[in-house]
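Of the protein chains in this complex, all but one are displayed in their positions.
Read from first to last, the chains carry the letters A, B and C; within each, the first residue is number 1.
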Amino acid sequence: MLTTNPFDDDKLKEECGVFGVWGADGASSIAALGLHALQHRGQEAAGIVSHDGLSFHAHRAMGHVAGNFDQDEVIRKLSGHAAIGHVRYSTTGETALRNVQPLYAELSTGGFAVAHNGNLSNALTLRDKLIQRGSIFQSTSDTEVIIHLVATSTKPTAVDRLTEALKKVEGAYSLVCLLDDGLVACRDPLGVRPLVMGKYNDATVFASESVALDVIGARYIRDVEPGELIIVNNDGMRSFHPFEKAKARPCIFEHVYFSRPDSMVEGTSVYQTRKAIGAELAREAPVEADLVVPVPDSGVPAAIGYSQESGIPFELGIIRSHYVGRTFIQPTQDIRHLGVKLKHNANSALVEGKSIVLVDDSVVRGTTSLRLVQMMRDAGAREVHMRIASPPTRYSCFYGVNTPDRAKLLAAQMGIEGMADYIKADSLAFISLDGLYRALGDKRDAAAPQRCDACFSGDYPTTLTDRNRDKEHPEQLRLVSND
Amino acid sequence: MLTTNPFDDDKLKEECGVFGVWGADGASSIAALGLHALQHRGQEAAGIVSHDGLSFHAHRAMGHVAGNFDQDEVIRKLSGHAAIGHVRYSTTGETALRNVQPLYAELSTGGFAVAHNGNLSNALTLRDKLIQRGSIFQSTSDTEVIIHLVATSTKPTAVDRLTEALKKVEGAYSLVCLLDDGLVACRDPLGVRPLVMGKYNDATVFASESVALDVIGARYIRDVEPGELIIVNNDGMRSFHPFEKAKARPCIFEHVYFSRPDSMVEGTSVYQTRKAIGAELAREAPVEADLVVPVPDSGVPAAIGYSQESGIPFELGIIRSHYVGRTFIQPTQDIRHLGVKLKHNANSALVEGKSIVLVDDSVVRGTTSLRLVQMMRDAGAREVHMRIASPPTRYSCFYGVNTPDRAKLLAAQMGIEGMADYIKADSLAFISLDGLYRALGDKRDAAAPQRCDACFSGDYPTTLTDRNRDKEHPEQLRLVSND
Amino acid sequence: MLTTNPFDDDKLKEECGVFGVWGADGASSIAALGLHALQHRGQEAAGIVSHDGLSFHAHRAMGHVAGNFDQDEVIRKLSGHAAIGHVRYSTTGETALRNVQPLYAELSTGGFAVAHNGNLSNALTLRDKLIQRGSIFQSTSDTEVIIHLVATSTKPTAVDRLTEALKKVEGAYSLVCLLDDGLVACRDPLGVRPLVMGKYNDATVFASESVALDVIGARYIRDVEPGELIIVNNDGMRSFHPFEKAKARPCIFEHVYFSRPDSMVEGTSVYQTRKAIGAELAREAPVEADLVVPVPDSGVPAAIGYSQESGIPFELGIIRSHYVGRTFIQPTQDIRHLGVKLKHNANSALVEGKSIVLVDDSVVRGTTSLRLVQMMRDAGAREVHMRIASPPTRYSCFYGVNTPDRAKLLAAQMGIEGMADYIKADSLAFISLDGLYRALGDKRDAAAPQRCDACFSGDYPTTLTDRNRDKEHPEQLRLVSND
Partner (left out) sequence: MLTTNPFDDDKLKEECGVFGVWGADGASSIAALGLHALQHRGQEAAGIVSHDGLSFHAHRAMGHVAGNFDQDEVIRKLSGHAAIGHVRYSTTGETALRNVQPLYAELSTGGFAVAHNGNLSNALTLRDKLIQRGSIFQSTSDTEVIIHLVATSTKPTAVDRLTEALKKVEGAYSLVCLLDDGLVACRDPLGVRPLVMGKYNDATVFASESVALDVIGARYIRDVEPGELIIVNNDGMRSFHPFEKAKARPCIFEHVYFSRPDSMVEGTSVYQTRKAIGAELAREAPVEADLVVPVPDSGVPAAIGYSQESGIPFELGIIRSHYVGRTFIQPTQDIRHLGVKLKHNANSALVEGKSIVLVDDSVVRGTTSLRLVQMMRDAGAREVHMRIASPPTRYSCFYGVNTPDRAKLLAAQMGIEGMADYIKADSLAFISLDGLYRALGDKRDAAAPQRCDACFSGDYPTTLTDRNRDKEHPEQLRLVSND
């Protein structure tokens, strides 16, 4: 079986996107539109919980937002003026519906729904303690730990309980929570994962990326600050900073790959940043060539930057199919590289006899790079020079990004020359970590980096309590199949 | 829309059937067969949880056992030598998958799955306390209360915890529980709901009715005793009586309607009991007539008994369709009594000009009786004498049977003569409560009845703590729709 | 895999039921109800074509009427005052939707839809000729031959064309056809398959059995006569006898098994006939026994007749499950006779130690009989005497009934004593062919039987042109799979 799944392309995967809206008629349909704009952050499942002033309504489904949340009867049931939503990518192969967010619980303080982008690095340790105490977990999601901490808190209000709960967790979280009487948005003290705030008429909107505001015509107001907790209800909006102050460490990979190019992250255009990375790369790793060819679509902005800086023409040497399926049966072994061809096809008439600069955003396991270089050669390219718009990815992420085991990260196994040999490129270059910061207008402070760049540097901004127990945790394995 | 649903026929509905097996290869497929034989006890949903010595496997589905649990890929995933299963009928209109049993929880003592037949009469009160303590409920099922009581117990073993939990609940329960290291079967101190034990080769089997043993070729051993808790594991079987001793009060309606005629309940043949009821009814309420006509299929044994005692020939004056659908659109109003005709049709050639005794097992709201009498008249019957093989149903059940509101019980609203007028029968008679006991070989002790006959007598064998709060309980209403 | 399919029970299968209505609002919903009442005549697929005065509307589906034609959106599309419908059982393993009737064609004379009960015995020969001429067949159904004969006729009107077409075919057919301007009902000259006419208000209704009139509240008028063609349109009804006159030969098996007991066939009650067969059988083959036990449900009327004639009590020694599924996985080989148990279970408490007369309607391959006798013995029966309410089935049917190959018919392979040994009964008796005619109030004329009893006698009333070419016909095999 060969896959043409657009997401099976040797990329790191963002695990989630969140969305929340308070104070709008048809809140669920706004949430559905917002989640659709965040679909690239998680394609496995989606969910919305709404509140109509009296009751909560929930719908969760495996699959895309379109196809599930574009149906009249679904949206009609999700009535109310407030809604939160979530798109998710699976982290551990656990793809059951029970893990689909938003999670919901009936607490003694009322209903409580939560959608979470990020990952807690002490979830398993907390989970053990909660189970000892009598809490019953329904999912394998770390987010459920937050809910149980809220449920078992003895503080008087739901917001106090949430604050107490969050003080016990470690790791990355951007949350939107829906209560009977308000919407809560919160970002962890380091601000690892993004969260923006906007206004749509009188309604307040939160989203993982600004593009979700664009699609509904909402106005971007500002980013939720690291460590900030915002409550929106019918009395207006209040902001709190309940956590100990820390130096922010927003994820640098949002700029490189996760966020859509038309989003603003930390106030800067992702498209412009990627072009700047491409230009920086052209300066750091110039090459004589006939064409700059992007790996579509994520390599396009960096390729334009590389082309403009180098003066080498930008051309579509690889054409991407719009019709991607999951798997096809391969008739025989001599249909080489079929998987990649279903998605990408060489523009042979263009490439033949040319020396090309192939620009991609990242290399994870190297499998796609290997195939693309070969595809260019099969199409007659004279030379193939690979240029990567991020530093070598050498470390796993513990903050909500799905990374392969370190053993599978190509850059963790060999040096750049070895990698060039492996993918059979005439040359291979990555932008430097300092160069990446420069493209963002910064100078990296090696002692205290301004961002989380752990996947490149191994410099993790939090302790990693659960690090060595992930795989053998017994409780998680008791119920292994469930529909 | 007109229904021909076989279960929309003005009957009380058993809410559940349970099944458990320990020590057999292919335990899940045995459980599936057993549940199929118990399908009449609950047609809304079914579930099985298995254990393979290491892990639990669960599958739950809306609909019948056949169609869900007869599929290779489902059964293959439910691997292991032990399994429990459940069929259910919805009690409160809540038909979501989250209520389908067996319920499962990961406790600090290990995995814990439970299937429950019965109903707790203090579930809401206990639920409130548990939520105050921080327990998060996932369903509206009273069975989940048992799980949380087990989870929050501080006893060392799962069985000790279960015992402690059950001492806090009030009402009716026949349970099978699956743990990492054993199967537990338990019946409440009054033994309201049935539970039998059998052997199949070396395996031990528990089921709501003996017919589930027949279908798998298992040997009936004995009933689980009221108040008995049995643990079966690889070391054998141990029996406990952890609760305060009480006089048993098994449900009398199992004999009248719930159980299959080929089951043995409390050691007596249901078929023979129903024939005895019919004979008793012929003595208590004789009538001159040409034919004894059963309302198929549940009225057949009593009709045979009535016929044999009275000497009036038994004949199929009503033919039942095997092909029942849910609803059909009625083309025009003048298609009278369409709903009932889709299921039952008069055998006009037989009935015309005759005086008939129509025998049914019970009257709940009277709607079907009214239609059947009219159908007999439309077919040309000269006289229609209705004979009912149970006393008038005047009270709701709180022990796991779905009864309409008392206001809808015909016998709660009027006397027998009024009922005869209402259903337009030439005469109407019910067996007396004493007569029913006689047919069971007993003499009813009015001061301390030997069985639970509360639906006829109003004599409830337990306190009913939640009785007056069912409808307005606020926590249950927060999440009103969910898929 | 073990089946509990209610129709996999060693019976001959009627292949079809037809229904037609002209002149009623909501004609399709009337047709759906009528087809539901005819469901026992064909469970594989169903279809309805309606006409709204301007256009035709069609819906065909695999599966039962309920589940397909009880849905609002389906019936709403099937608008109009006239409709015909069809239920079918597959004859040759070809279960594709393309064979589901009514068939429809756009002819030069207008739209033409047809529903057919029966089977043509020269269909393949005619098909060859039509293909030579350029006709393109879409199905493997013999009914399509009729449509192509109509299409290629040069007669001026659709009815003239149909008449010309039918003069070319040989075999059995009861047809209802829907044209732009009328409904046509027609029965072959021998009247092999049944067709009745009724009135529902001003509407005219045709159906395979009178029970379909009952369910919609229509009045039975008369049988369509053998060789009669009736046209109903807005000007009223006209009857024709366009074919050469022949002596009628209606199918005798309709009385024995196919028709519902509440139907009237040829003006007599099926239930009463079956009771008369049972009584005749008691006289022809008496036995000393304790109980008469019917094989449910089809053996019940004959068992009542046997019981009343013999004075041996009628009792339910076998209980039939209402919840039949298709297949279950058998956990181990020692679950004996599981297939039959899922559908039928012994009433052991009744049967134990008794000598029983087991009454069934027919024996085809003998597999079910064998299992039922064994089931009775396993339940403790002392003696099992099998009595069959039809003569031995020794010949295949070529007129619309699905019979196994002769080689699989038990009675074609051995005598009655051999059969008794095979099914391990203490005794076995079939009603004689003369006895069967007597139960119908007739004396069989061996030279020119009054009915088609070929399955018992081998006396086929028509030539069988295609008889020896069925299996190797090459055109039918070219497209072997299609969805």
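Following the convention adopted for this analysis, contacts are C-beta pairs under 8 Å (C-beta built on N, C-alpha and C of every residue); 3 or more make two chains touch, one makes a residue touch a chain.
Here the structure is a predicted model, which is why all the values come from computation and not from measurement.
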In the full assembly, spell out which visible chains the left-out chain is touching.
A, C
Going by the contact rule already stated, which one of C:Gly85, C:Gly111 or C:Gly317 would touch the omitted chain in the full complex?
C:Gly111
Check each of A:Cys16, A:Ile30, A:Met376 or A:Ala411 against the chain that is not shown and name the one that touches it.
A:Ile30
Of C:Phe19, C:Phe56 or C:Tyr271, the residue in touch with the unshown chain:
C:Phe56
Among A:Gly53, A:Gly217, A:Gly415 or A:Gly458, exactly one should touch the missing chain; which is it?
A:Gly217
Positions on chain A contacted by the hidden chain, ascending
4, 6, 24-27, 29-30, 32-33, 36-37, 39-40, 43, 64-67, 69-70, 72, 75, 201, 211, 214-217, 260-262, 264, 269, 271-272, 297, 300-301, 304, 308, 313-316, 319-332, 334-336, 338, 341-342, 345-350
Considering the whole complex rather than only what is displayed, give the residues of chain C touching the chain that is not shown.
55-61, 77-78, 104-108, 110-111, 131-138, 147-148, 151-153, 180, 475, 477-483
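Simple rule for what comes next: only the chains that are shown with their structure count from here on.
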Examine which chains touch each other and state the graph shape they make (line, ring, star, complete, other).
line
Chain A-chain B separation of Cα centroids, rounded to whole Å:
50
Averaged over CA atoms, how far is the centre of chain B from the centre of chain C? Could you give it in whole Å?
37
Report the inter-centroid distance (CA atoms only) between chain A and chain C in whole Å.
62
The positions of chain B in contact with two or more other chains are none
